[in-house]
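With one protein chain removed, the remaining protein chains of the complex are shown where they sit.
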Amino acid sequence: MTMPISRFPVPELSALPDDIREKILAVQEKAGFVPNFFLTLAYWPDEFRAFFAYHDALMLKKTGNLSKADREMIVTATSAKNNCLYCVVAHGAILRIYSKNALVADQVAVNHLKADITPREKAMLDFAIKVCLDSQAVGDRDYEVLRQYSFDDEDIWDIAAITAFFGLSNRMANVISMRPNEEFFLMGRSPR
Amino acid sequence: MTMPISRFPVPELSALPDDIREKILAVQEKAGFVPNFFLTLAYWPDEFRAFFAYHDALMLKKTGNLSKADREMIVTATSAKNNCLYCVVAHGAILRIYSKNALVADQVAVNHLKADITPREKAMLDFAIKVCLDSQAVGDRDYEVLRQYSFDDEDIWDIAAITAFFGLSNRMANVISMRPNEEFFLMGRSPR
Amino acid sequence: MTMPISRFPVPELSALPDDIREKILAVQEKAGFVPNFFLTLAYWPDEFRAFFAYHDALMLKKTGNLSKADREMIVTATSAKNNCLYCVVAHGAILRIYSKNALVADQVAVNHLKADITPREKAMLDFAIKVCLDSQAVGDRDYEVLRQYSFDDEDIWDIAAITAFFGLSNRMANVISMRPNEEFFLMGRSPR
Amino acid sequence: MTMPISRFPVPELSALPDDIREKILAVQEKAGFVPNFFLTLAYWPDEFRAFFAYHDALMLKKTGNLSKADREMIVTATSAKNNCLYCVVAHGAILRIYSKNALVADQVAVNHLKADITPREKAMLDFAIKVCLDSQAVGDRDYEVLRQYSFDDEDIWDIAAITAFFGLSNRMANVISMRPNEEFFLMGRSPR
Amino acid sequence: MTMPISRFPVPELSALPDDIREKILAVQEKAGFVPNFFLTLAYWPDEFRAFFAYHDALMLKKTGNLSKADREMIVTATSAKNNCLYCVVAHGAILRIYSKNALVADQVAVNHLKADITPREKAMLDFAIKVCLDSQAVGDRDYEVLRQYSFDDEDIWDIAAITAFFGLSNRMANVISMRPNEEFFLMGRSPR
Partner (left out) sequence: MTMPISRFPVPELSALPDDIREKILAVQEKAGFVPNFFLTLAYWPDEFRAFFAYHDALMLKKTGNLSKADREMIVTATSAKNNCLYCVVAHGAILRIYSKNALVADQVAVNHLKADITPREKAMLDFAIKVCLDSQAVGDRDYEVLRQYSFDDEDIWDIAAITAFFGLSNRMANVISMRPNEEFFLMGRSPR
């Protein structure tokens, strides 16, 4: 039984507004395929535009001390707490590529406490998971721990914002049963 | 002891990019004060722009069957589940105004099962709260229940998207200890 | 849709035993209305008498270091954890009046960690919430923390007893869907 | 290591107000020993009086369809959910005596779903446990199920009130580490 | 209503393989009755043999610092967390006998924090309960605490292994509604 890409209709590329179609074609050019998140969300063009503007503000920003692998590690670990199949599989793939580490995505998805990560990365994920599951209890002590690992205020904001933003993605992907593209499952796993 | 507006620095209006300052001044003109969410988020202009584009796509959209009061009721009820002080107080105020009901915001924030709402509204909030707290378990049965109350696919998407988007807001407001403006506490409470 | 005052029949004042009717009339004289808790509980006169004897022993006692506002703050915060609409609304109102603070009731009901309260008050509510949600784990360490804030043994007993007693109220109000009087929603909110 | 009876001072019988001393002596006469709950609570005479007035209103009432064994079964099962050692041991003993069943107290304390009880008793405990752990969700469906087993409105109130009242006891006993008398452990266990 | 021994058929002794029948008869000789666990599990001979080989490796081992009473205390406390009637009743009985303490089994089953146990035993149960309920979070700090109480690596392994093994038993007993023999309820309770 193969599940469909989404519970909702998936628009044809040709039917999309130009700016959205161009963005999707650019991704396809780069990745070799169109990630389902793009197609399913394009059903609502205004949300699509806002979503990717937000995404890019958080994931492509030039400042701060979080590496691209850090950012994807946060997404992978917190998406697993939200049991979001699409995001764990897709961002786990990107994490493997950015970190050049074939194992770490599965490790942080199942149990970050047993992963091959540094104490700094563990503190980062401890905080992200608290923001994901129990943000109401975040307080002074959490900030102090992060500062001990040289995260500054911008970094703390970014860890929280990435977690919060992908919490949005996780909920939408869960609600519409968004299916991850098969390509993601194998990306970045081969020995280098 | 009065808590500050945010754990993070709050930018001066004059120091903000023009488009953001203008948006904030427009809100101030309309509301009579600047909601703290605008000021605190303006610290990161790109996120500010994406956040409000997303917000407007969901909350100001012209299509679908959700009223403005429905939308604010979803925000109030789910923000309470996330224990987000800012959003419960601010969106509870807006809910009182749109619904012309001085009681319903406190009711849905404390326990929507005891609120003066219709069965349709209760089904809407049941679903929103499930998306908020346990989105991984959303399935066919949830869609069926909503359709019994004449919610169509667009409405279901909107309930989920509003919940997911304000889950993002809730987490950011919790992490930075965002303080609601005092004006919100009393708005919409007076007898009409 | 306006919900009824209770799932159970609400007795006529004239049908009540004299001592209960007199107590209710005295409250009405003082408050300007009869709180629904009095009417609904009067259905069972012996429970009514015991309930208010207990209530008065805890809330009107002359000894100990808890102020009246402290006591109402405990009730408001723990009733919110039990999602009891009646008690959050009614005791939130009394808290606003005793504390002469229009904001604090909503703050502690949504998230006491973000409220404008002192460290002493925060420690008091931390303990009350633990008694409310996880009393089996209360131990030495909890006592030590409270003593650091000058709570003595009587105060610790009182915080626990108030929490435990209103846990009883919360459960009864939830089971019978007790409706808070509309008067409570606005009490103590106006600028002084 | 034998734990003391209470974290708090236990008053001497001779130092108690007459009415309280007499009530305690009457219990001692009947039971052969003074249950620690009486001694520890006597430290605060007004609470003692209100507590036992409430207790007697619920547990000694003459009307309704709940037997004495039903009432003690509710106390035993819900006290176990609150991990209250005193109440599970003391009321488990009384349940064994009233039910003339040496096994049922341990059964309902560990898992009422595996106990030798009737479907009516199971429905009663299902409801009591919901009131104990999740009263905010009690609704129409719960009432319907109970009525199928011939519980009327008074019975439903009583199940809820007994659960709520002993939730108060459970919290106080947990907070003060109240120790059950050794006599309770063996009461009602011998073959008849 | 007396529940049956198991949801599954219980084999006749005469129909069992010789080695299993002999083991069961030996237990009967020693205990005076056949514990239902033996009979119900004998339905699947290979699992029976492996189960008791594992059981004996953990519970009858000659090395390490855990006493027989320690081992049974772990079983009783963690089986209570899994709400397993059979194991709480049967191993509670054995705990009473090995510890020569008529009270401790009920105490650790309801709330080990209120039991008459040593700080060493409390640390042992704290760890066992964490392994039972939240093994994914076990880490360095847990090992350090146990070592402070002179538990060595073998002991830590044994506490975890006993907890994990009886977690298996608990789940099987719950799934098949395994009934504890009546004999267990009274064993070890009489004054010595």
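Note that the chains take the letters A, B, C, D and E in the order they are written out, and that residue 1 is the start of every chain.
Just so we're on the same page, contacts are C-beta pairs under 8 Å (C-beta built on N, C-alpha and C of every residue); 3 or more make two chains touch, one makes a residue touch a chain.
As the structure is a prediction and not an experimental result, all values here were calculated from the model.
In the full complex, the chain left out of view touches A, B, D, E. Touch with the chain that is not drawn comes from one residue among E:S67, E:T118 or E:Q136, which is E:Q136. The omitted chain makes contact with chain E at the following residues, 7-8, 44, 46-47, 49-51, 53-54, 56-58, 61, 82-84, 131-132, 135-136, 138, 143, 153, 156-157, 160-161, 163-165, 167-172, 174-176. Listed by residue number, the positions of chain A touching the unshown chain are 1-3, 80, 83-85, 88-89, 102-103, 106-107, 109-111, 114-118, 174, 177, 179, 182, 185-186, 189-190. Where chain B meets the chain that is not shown, the touching residues are 136-137, 139.
We take it that only the chains that are shown with their structure count from here on.
Listed here as common contacts of chain A and chain C: B, E. The central chain here, found by comparing per-chain C-alpha centres with the mean of all protein C-alpha atoms, is C.
Because chain C and chain D carry the same sequence, their contact can be compared by residue number, and over half of the numbers here are used by both.
Farthest from chain D, judged by the mean position of CA atoms in each chain, is A. Mean C-alpha position of chain B lies 28 Å from that of chain C.
Centres computed as Cα averages put chain A at a distance of 44 Å from chain E.
With centres set at the average Cα position, the gap from chain B to chain E is 51 Å. Counting partners per residue, chain B has 83-84, 111, 174 as the residues that reach two or more other chains. Chain-to-chain contact here is organised irregularly, matching neither a line nor a ring nor a star, and falling short of all pairs touching. Applying the touch definition to every pair of chains gives A-B, A-C, A-E, B-C, B-D, C-D, C-E, D-E.
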